[in-house]
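Here it is, the structure, as structure tokens.
Note that one protein chain is taken out, while the other chains of the complex remain in position.
Right, subunit A next:
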């Protein structure tokens, strides 16, 4: 049997990603043929709004899809593709809808099956394929989701999750507080600022002196296998406001109070990362102990963070296991992850009928029947 091809369309947040993936059911080999992404970035200090993001996806869908097909070398998609896969949810309503409309149009145009995919399952399947981790505990961390997941009996079960905002949302919003740019993505820029906490640069900007970063006071909010980030964001915002007061005072020639800690952007970013990542690693470790797994896979946009990967590696090493992580091409939302999860479902006979090809902002990871896994 020849390999099957699928087009995956992802647009649940500010990334529009379209890609072509192939999977051979007889040999179980997967190949990525193209992975094109176009990101909507708002100016520093602001976030992306659903309306503007949806307009971005509508404006760029055709060119991104054309590029994905061209890069994959497909010339007659109606005959070459098996199905069109799109993100059914979870995500922001307006961007999801615009991508679903476009995917529906392509399916109708070429007479192909439609497959609606759960975004989280897409991340997990992509991570498993890229890293080769067979049955890991999955930490899924992004701007919209924070979940610790383990597989059992054809479901990806949620062991722990955030009780309020996602960890990526916490970091992104803090980047806004500090006016850190959104390009290429705010979490990456926060990570770069945090790295600067490890040295001081002399006034002539040429010599760097190593220093120990200062861990400022932020709350730590873990409850069993769940965690919470909104209070941490609030406390970090207060620290940032305090820093701005200090800046103004020093600029006016004043001096800090006796024994007052000088707060810096670098230490703030460093502290935020240390605290929220420690929480994530802790709940992941608890899930690993619970299910008796030694593999951990980190997926989602925040999963690209090198400090998080390092901390996860230290934890896994202590448990005699290892961490699997990918880079930004596969970690951050992309079209091929939707294509892969959709194609695997399509092979088991799953179809999304045209009249049911809706999308939803709330779509739990454990609602999906993972028919393609039999372990």
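In this section, a residue touches a chain if its C-beta (ideal position, glycine included) is under 8 Å from a C-beta of that chain, and two chains touch if they have at least 3 such contacts; residues count from 1.
FYI, contacts and distances are computed from a predicted model.
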item: Listed names "Phosphatidylinositol N-acetylglucosaminyltransferase subunit H", "EKC/KEOPS complex subunit BUD32", "COP9 signalosome complex subunit 3" or "DNA replication complex GINS protein PSF2", matching UniProt entry of the absent chain; value: "EKC/KEOPS complex subunit BUD32"
item: From A:167, A:281 or A:341, residue that would touch the chain that is not displayed; value: A:281
item: Contact partner of the left-out chain, one of A:12, A:131 or A:228; value: A:131
item: Touching residue (missing chain; options A:59, A:74, A:101 or A:240); value: A:74
item: Touch criterion as defined above, residue of A:34, A:53, A:97 or A:228 at the omitted chain; value: A:34
item: Sole residue of A:92, A:233, A:311 or A:370 that reaches the chain not shown, by the stated touch rule; value: A:311
item: In subunit A, positions touching the absent partner; value: 2-3, 5, 22, 31-35, 71-76, 79-80, 82, 129-133, 158, 161, 215, 220, 224, 274-275, 278, 281-282, 285-286, 288-290, 294, 310-318, 320-324, 326-327, 329-330, 362, 364
